[in-house]
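Excluded from the complex is one protein chain; the other protein chains are retained at their positions.
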Amino acid sequence: MKKKSILQTLTGSREMSLVAVLVVLLIVIEIMSPSFLSPTNVSQIFRNNALTMLMALGMLCVMLTAGIDISITSTLAFAGMTIGMLQKHDVIHNTFLLFVIGVVIGIACGLLNGIIIAKAKVAPIICTMGFMYIWRGMAYVISGNTWASGADVAGFSDFGKEGSAGPYIILIAAYVIFFVFMKWTRFGRKIYAVGSNAEAARISGIDVDKTVISVYTIMGLLAGLAGVLSVSIYASAQPNMQYGKEMDVIAACVIGGVSMSGGRGSVTGTFLGALIIAIIAKALPLVGIDSIAQNLVKGIIILAVVILNVITQRMMDHQNLVRREM
Amino acid sequence: MAGKSGREISAVPEGGLKEKLLTWEGALVLIFVAVNILGMIISPVYNATNVLREMPKYLAEAFMVFGMGYILVLGDIDISVGSIVCLSATMACFAGNAGMPFVLVALVCILTGLVCGLINGIIASRFTELPTMIITLGTQIIFRGIAEVSLGSGGSISMNNTDGLSAIASKIGPFPISFFILVIAAVVFITILAKTTFGRKLYAIGSNQTAAKYAGIDVQGIRCLCFTLLGCLSGVSALFLLSTLYGANTTTGNGFEMEVIAMCVFGGIATTGGKGNLIGGFIAAFIIFCLKIALGQRNINTQLILVIIGMMLILSVVIPAISAAIPKKKKLK
Partner (left out) sequence: MNVAEDLILELKGITKIFPGVKALNNVQFQLRRGEVHALMGENGAGKSTFIKVITGVHNAEEGQMYLNGKEVHFKGPLDAQEAGIAAVYQHPTSYPELSVTENIFMGHETVKGGIIQWREMNEKAQELLDSLDADFKATDEVGALSVAQQQMTEIAKALSSNAQIFILDEPTAALTANESEKLYGIVDKLREDGKSVIFISHRFEDMYRLASRVTVFRDSQYIGTYDVDGISNADLIKAMVGREITDMYPKEKIELGKEIFRIEGMSRTGFFKDVSLNVRAGEIVGLTGLVGAGRTETIESVCGITKPDAGKVYLEGKELNIKKPEDAMKAGIILLPEDRQKQGLILSWGLGRNVTLPIQDELASNGFNDEKKERELSKERLEEVDTKAVTIFQPASSLSGGNQQKVVVAKALAQSNMKVVIMDEPTKGIDVGAKKEIYEIMGQLAKKGYGIIMISSEMPEIIGMSDRVYVMRNGRVSGCLDRSEVTQERILELSMEQGSSGNGGKTA
C-alpha cells in the first residue's frame, strides 16, 4: 500500500481539512485578539449560534437524501410565535408543555413537507418554498400584528437566558444523539443509502418514501425545537424571527462538506462547518473588521471554500492521471 | 427514399384546439379571471383604475421572471437576484447623488446587475461541479454584503434628484410606462424561448446537458449568457423599483428571488429543467400582483398573502402529480 501524501490526507477527509482550517483560523484570531478564547466568548458563540447549529443537523439529514428544506425558519417562526402567543394570552406558562407544543408543531410541518415530497414527487425546493411562505404567513396571522415581549414570556425565558445551561444541554444532547444515530444505527445508514442511490435502496428493501418522510419530519422537529429555543434565548417572539437564516444553515452544511447531490456528509463535518461560520462572525469585530462587513466576509468564505474544494479535487484527479503510466 | 420495409412515420402534428385550451396556461388565465372577480367581490374599490395605479411597485419584480424562466429551463437556479436588486439600486442612488445625469444613473443600475450576473455566470460555467444553488447562495450574501458595506452604518440612502425616476414612473393614459416596457419584454422573451433556435437550445440543455454538448451546443457559453441576462434584468427591476421607492436600504429586494421563482413555478416551469414556458410565468406574475392589490385594498392582514402564494405554489405542483397518478390506476384495472 502506498503512503498517502499530506495533500491527500488533508483533502481526502473533509473533516481533517476543516479541522486544519479551524486551527489556523483560531491561531490567527488569537494572535490578533488574545482574549478571544475566553470562556465567556466561547459560550457566547455557542449561545448565539445554537439555532443554526441545531437545525444544521436536520439539514444534514435532508441534504443526505439529495433534498433541501428552505421552510425551516418559517416553521421556526410559526412554532415560536405560537408558544409566544400562548404565553401572551396567558393560556399556558409551563415550560415543558410549551416545548412539547413547539416541537409537535415542528413535527407536523415537517411531516407535511415529507409527505408531499415523497408521495407527490414534488421537487423539495419547490415544496419547501411553498411552506416557507405558508408558515411565515401563519406566524403573522396568529400574531395579529403584535409580538410577545420579554414580559410576556418571563419565566419561560429563564430556560434560555444568559448563564442558563439549557441551550447548551439541548445542543450537546442533539449532537451526541445524532453522532451515534447517523453512524451507528440502521436508520441513520438508511438515510445515506437513499441519498446515495435511491433505486438500489429500494431493491435492498429500504422503504425510500418512508425514509424521506422521516428525514423531513426530523428537520421539522428540530426547526420547531429551535423555534421554542429562540423565544427562550431572545426572550421575545416576533413573526419575522430568524428571517432568511435558512441560508446560514445550508451554508454551514455546505462548508461542512455535505454534498447537495446526496449521500455524502457527516455530523462532525456539519458541526465544524457551523462552528467556522460562527467563529468568523464573532471574530470579525475583534480583529478590526467592521461588523457591517460580516455578511460580505461570510459570503466570500462560503464561495471560496466550495471553489477551493473543486480546485483541490481537480488537482488530485490530475495527479492521479499523471501517475498512470503509458 | 423510404427504408427497406417502406414503413411510414407520421409527421403531422397532433392536438387540436381542445388540447391547447386544456393546458396549464389555459388554467392560469381562468385563475387570473377568478382572482379579479374575487378582488371585485371583496373590495369595493377594486377596479381597473385603482389596480393600474397600484401596479408599478409590483411590476418592477416581473422583469426578473423572464430571466429566471430561462435559468430554470436550463435546469439551473439563481437565488442571488434579490441581492442584485439591492446592490443595483444602491449603486444607482450613489450615482444619482454624485450628480450624474439620469441616463448614466440608469446605466449604472443596469450595468451593476449585469456585472453581478456575469460573475454568477462565470463561476457557474467554469466550476460546473458546483450546483448553482450553492454558487448563488454565496453571491447572494456577497452582493448584499457589498451593498451593506457601501450603505454604511445608516443602512439606507435616498435619491436626491428624483426627476429622472419620476419620468419613468409617469403614465401613458392610465397605464404606467413600465407596463408597456414589460409587455414588450414579455413578447420578446416569450418568442425567443418558444420560436428560436436559441430557445430550443435552452430546452436541450435543460433536458440533457451532455447530449446538448455532443450535439455541438455551447452549453457553458449559453449558461453564462443566461446568468448575465438575468443579472441585467435584475438591474432593470431595480431601476423601476427605485422609481416607486426613491431610495434603497439593506433590505431592498429581500425575498425577491423566492417570489420570482415561485411565479415561474406557478407558471408551469419545472425546476428540474427542460419544461414549461414563459407565458405561464407572465400570467402567474399578474395573478399574484392582482391578489396582493386586492388584499391590500381590503386591509386584510397583508401577510395573509404569503399563505395564499404558498398554497397556490404547492397546489400547482401537487395537483398535476395527483391527476397524473389517477388515470394510471384506472388503466391497470
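Going by the order they are written in, the chains are A and B; count residues from 1 in each one.
Heads up, the rule we're going with is that a residue touches a chain if its C-beta (ideal position, glycine included) is under 8 Å from a C-beta of that chain, and two chains touch if they have at least 3 such contacts.
None of the values given here were measured: they were computed from a predicted structure.
*Asks:* Per the definition of touch given earlier, which of A:S38, A:S204 or A:Q313 contacts the omitted chain?
*Replies:* A:S204
*Asks:* Of the residues in chain A, which ones touch the absent chain?
*Replies:* Against the left-out chain, chain A lists 180, 183-186, 189, 192-193, 195-197, 199-206, 259, 263-264, 318, 320-326.
*Asks:* Which chain B residues would touch the chain omitted from the figure, given the whole complex?
*Replies:* 1-5, 7-14, 195-198, 200, 204, 207-208, 210-218, 274, 328, 331-332
In this text, only the chains that are shown with their structure count from here on.
*Asks:* Can you check how far apart chain A and chain B are, centre to centre, with Cα atoms defining each centre and the answer in Å?
*Replies:* 29
*Asks:* Which residues of chain B touch chain A in the complex?
*Replies:* These residues of chain B touch chain A: 77, 123, 127, 129-131, 133-135, 137-146, 148-149, 152-153, 254-255, 258, 261-262, 265, 270-272, 301, 303-311, 313-314, 317-318, 321-322.
*Asks:* Could you please specify the touching residues of chain A with respect to chain B in the complex?
*Replies:* Within the complex, chain A contacts chain B at residues 68, 70, 116, 120-123, 125-127, 129-138, 140-141, 144-145, 239, 243-244, 247, 250-251, 254, 260-261, 290, 292-300, 302-303, 306-307, 310, 313.
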